[in-house]
Every structure is written in C-alpha cells, then in structure tokens.
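The block underneath contains the structure these notes are about, expressed in structure tokens.
A single protein chain has been removed from this complex, and every other one stays in its place.
We call the chains A and B, going by the order they appear; numbering starts again at 1 in every chain.
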Amino acid sequence: MTTAQGPLFSVKGLTKNFGGIRAVDSFSFDVGEGSITGIIGPNGAGKTTVFNLVTGIYRPTAGTMLFRGEEIGGNRPDSIVRKGIARTFQNIRLFNRRSCLENVLTPLLQREKCSFIGAMLGTPGARRIEKELYGKALDLLSDLGLGKYASYQANTLPYGLQRKLEIARALATDPTLLLLDEPAAGMNPEETRSLANMIAEVRKKFHVTILLIEHHMDLVMNICSPIVVMNFGTLLAKGTPDEVRENPEVVAAYLGKGKRDNERAAG
Amino acid sequence: MFLQTLITGLSIGGIYALMAVGYSLVFSVLNFSNFAHGAVIMLGAYVGLALATKLSLGFGLVLAGSIAGAGIIAVLNERLAYSSLRRRKAPSLYLMISAMGCAVFLENLVYATIGSRFYAFPEFFGRQVVTLGGSSISLLDVGAFLFALAAILGLHLFINRTRTGIAIRAGVSDMTMCSLMGVDLDRLIAIVFLLAGGFAGVAGVFLGVKYLVYPTMGWVTNKAYIAAVIGGLGSLPGALVGGLLLGIVETFVSTYVSSVLRDVFSFSMLIAFLIWRPNGLLGRDSEEKV
Partner (left out) sequence: MDYILSIVVLACINMIAVLGLSIFTGFTGLFSFGHAAFVAVGAYTSAILTYYYSVSFPIALIAGAAAAGLVSLVIGIPTLRAKLRSDYFAIAILGFGEALRVLLENFEITNGARGLPGIDSFTTLPIVLVCLAGGVLIARNFLRSRWGAACIAIREDPIAAEMAGVRLFQTRLLSLVVSAVYCGLSGGLLAHFLSFIQPVMFTLLQSTQLLAAVIAGGMGSISGPLIASFVFIALPEALRVAQMWRLVAYGLLLVLIMVYRPQGLMGYSELSSLFRKKTGEQGGQQR
C-alpha cells in the first residue's frame, strides 16, 4: 500500500465536530502514490466530510493530514489546490454559465504567472500566453472526449458529460492527487463502465493518484485498490477488494444492500 | 448636563426603537432588510397629517388612522414587490434590492405629487415641559418614550402568547415546515407586514409631531436600521435595546465629541457590527438563503 518513500498522502486521527455531532472521528488512512484508493461506506458515514476536510473547505477539529510529507490541515482551499490536490463534487459544481472551454481555462489561467498591466493592456506577450492556454484547454477537453462541446455552456451539457467536465476542470489544476466524490452518481451501468475505463486512463495519462468515494460497488471493486470502509465517521476496515468483501463487519454494515453487487463484481 | 443628555438620548432612542421593530419583525420572518420600511413610515405620517389637518381629528384617531393606513400600505408592498420573489425562494439580496426600489419609488412619488414642502402637525400637546433633577424634558418626549415601550411590550406579548404570534414564531424557525403543517404562510406574512406597518404608522406620527412631515423623512430610518443591526436583526428586544443604545450613544457623541462626527460614528458602528457581530447583541444566528 505504501511505497518505499512513504505514502503520498497520509491522514491520522482526523476528527471533525459540528456542534455536538462528531461527523468524523479519529479517522486514519493512507493513499499510496499511483493508486486508485476507494472510500466506501453507508450514507452519512462522513465520506464527503473527509473530502471537505482534505480540501480545506472545513477546518479539522483534530488530526494531521500530510501531503508529500507536508501538513496541509488548516490551509485555505486554493493553497491546497496549488499544492496538488484537486477534487470534484458530489452535486456537480461547474461554472454553469460559462462555456466548457472557459471552465477548464479558469484553473489553467490561475496557474499562469503574468503581469497585470500587460494583461490589461493586451500586450502581445499576454495574448500569446492566452493562445497557448486555449490550446491546452482544448487538448484537455479532447482528452476527456469533450472536444466538440468546447463552446457549449456548461449547464446545457447532459449530466454524464457535466461530470466529465468537472474532472477535466480538476485536472487543469495539474494535481498530483485527484479526489472524485461519487463520480458515477446517477449513471447507468453502461455509463459507469465507461467512466471506470476513463478513470483508469486518466490516472495513466496524467500521472495522478486517485482517491474516490463511490456507491457503485462494481466500479469500486473493479478499479480501486486498496479500499477504505467508513462507518459513523470512523474506519471500519481497509484492504484489497477481496479482503474488504470478506470482512464480516463490512458485510454487516452493508447488509442487504451491496452484497449482491459485490458478488457480481467478484463473478 | 449629563442627565439631560441621557434623557434626550433615551427619547430619540425610543423613536429609533419604534422604527427598528419594523425592520426586525420583517427580518425575523423573511430574513431580509426591508428598506421600504422608511417609506412606509413616511406614508404613515402623511396619512396622519391628512387626517389631522383635513378632517381635524384628535390625536387618538389620527394615530389609529395612521396605523391602519401604514399597515395596509405595508401589506400591499409585500404582495406587489416581495411575494413572488419569496415564493420562488429568491436570495435575500434580491428582496433587499426590490425593497430599495420601493423606497426610492414611494419617496419620489410623494415628492412628485404632493411636493417637497415641509408640513407640521397641529399642536397636539403644546410644548409642555416637566423638570426632573434639574433638567427639563418635553412631555411629548416622555409620552413618545412610554408609548414606544408599551407598544414594543405589547408586540412581545402578542408574539409570545397568542396563537397567531406562536405561528409567526414557528414561521421564523422554519417556513417550509410551517407550510407543510398547514399554516397559511401568506396570511402569516400579511400579519407580520400589517404589524410592521402599524408600527411604521405610530413612528410616522411621532416623527411628524416631533419634527416635520416631508418626503425624505424616512431616511431617518437608516438610523433605525442601524439600531436594529446593533440589537440583532430579527430580535424584538434587540430592536428596543439597539434603539435606546444608539439614541444614547449618538446624543453623547454629539454633545461631548462633535455633532458632525455623530453620523460618521453611527455608520461606523453599523459596519463594525456587520463585520464582527452580524447577529447583533441579542440576535439569533441566521444563515443567508442562497
């Protein structure tokens, strides 16, 4: 699970209280470089809260989060992004009234160092950078099969493509670690399968490590290893898909819900 | 000197409180700053003025007529300018802009039709003065202050003791749930605006009697709004505390520091409270509707 140099990302004792409610309770896990790590667990287990903590949207109550050996807890979301963690959202958050191209272009532009005055005056240098980034954004869209939608307004895309666009936008921040929050939500089995392929491709092509939350057991069991199981804000189990599947506690937590899916994935 | 200042402050504060109640009442249910309230106060004053001068009614009837008039205007205001926004759950900001539009519209409509002349109420009370501990107080101020206290107390009892009041409080905590439970939301909100308008009518008459009646008199309510923010928007005791506090602070600043800096000071207090204590001294937590 961990490489020789230690894990890419390591969470220890992560805790988050909302008033009197403890949404995440001393949760620990590692993400090895190059892996596709899955987080599963029943609804309300605290999975999305973990993502919000990792990306700085919430401040942790306690615990440490080491990314490439550097503590990121308490940092603002934009600085965490610049350190190399990007994410998508469970309930898609696109820049709705902008084109697909502009959605991807926005993070690309944020990474560019350019002079304010030059940009305001539209100097040839500024224009050149702009052109370059346009090209990059188009390439990125094409990589995810969105090339022909470049000029479409984001909220006019069908649901599945909006999810892809969100992944494209996340990739445009040039991440090392990509967090996907239920990327297959609302997709049919066909679309889910193609998404699984895409995630595998993305990992290879962009050299990213992936951490994903998912309810579709087929997807998780097929592409994730290791898998981390959360329940009531704490770690219930972790291991390879097979280990997790055999784990009686996990089966109990999911009783009647994911079991058949698991078997189908195994078969 | 000190006592005189304090008493002057309290009497101004009483009127601020009376006006601030209207802001708080609407904010507590609809969660937005109803800037049209000042215009409703102004219209209430004109209604009272018409009754007093054209029909030569006594103070009691003038007050009653002004309360009724301003109440109806406030309800109409809600129906025409806010209700459709409220139904489609628009951001509170949109309601506020609409309210600002109403204020500009109503004030200038009065300005364009009735004119910019300053009108005075007939002398209801004379200029009687009582002396207390070596300082003189106008009887009108005392009356206004006591009336303000009584009215706010009455409203407080109404909200806490009556069926309708309890429905309003339920509406405050959860509007959607309230309508699911079979409470008629439109009626509830109409009652809230009727109450706010009634208070606007009272405030309008007191302001008009104390000072004069003119189209932009509602801008004094900027101060009342500040009082509501200090006390905590949406809290009735807060409106009272905020009003009195602002009245006293303003009077002391203008007496002991500089009358010029008084308004600068008040607006700075507004900004400071919005930044550091947006729920005011006594307000509850409120989340913005997005």
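List of remarks:
In this text, a residue touches a chain if its C-beta (ideal position, glycine included) is under 8 Å from a C-beta of that chain, and two chains touch if they have at least 3 such contacts.
Computed from a predicted structure; not experimentally measured.
The hidden chain makes contact, of the residues B:Ala112, B:Leu146 or B:Val257, with B:Ala112.
Touch with the chain that is not drawn comes from one residue among A:Arg59, A:Arg93 or A:His207, which is A:Arg93.
By the touch criterion stated above, the residues of chain B touching the omitted chain are 32-33, 80-81, 84-85, 90-98, 100-109, 111-112, 222, 225-226, 260, 263-264, 267-268, 270-271, 274-276, 278, 288. Within the complete assembly, residues 55-57, 76-78, 81-82, 86-87, 89, 93-99, 101-102, 105-107, 109-112, 114, 116, 119-122, 126, 130, 134, 150-153, 156, 169-170, 172-173 of chain A touch the chain that is not shown.
Rule of thumb we're sticking to: only the chains that are shown with their structure count from here on.
One inter-chain figure worth recording: chain A and chain B are separated by 50 Å, centre to centre, where each centre is the mean of the chain's CA atoms.
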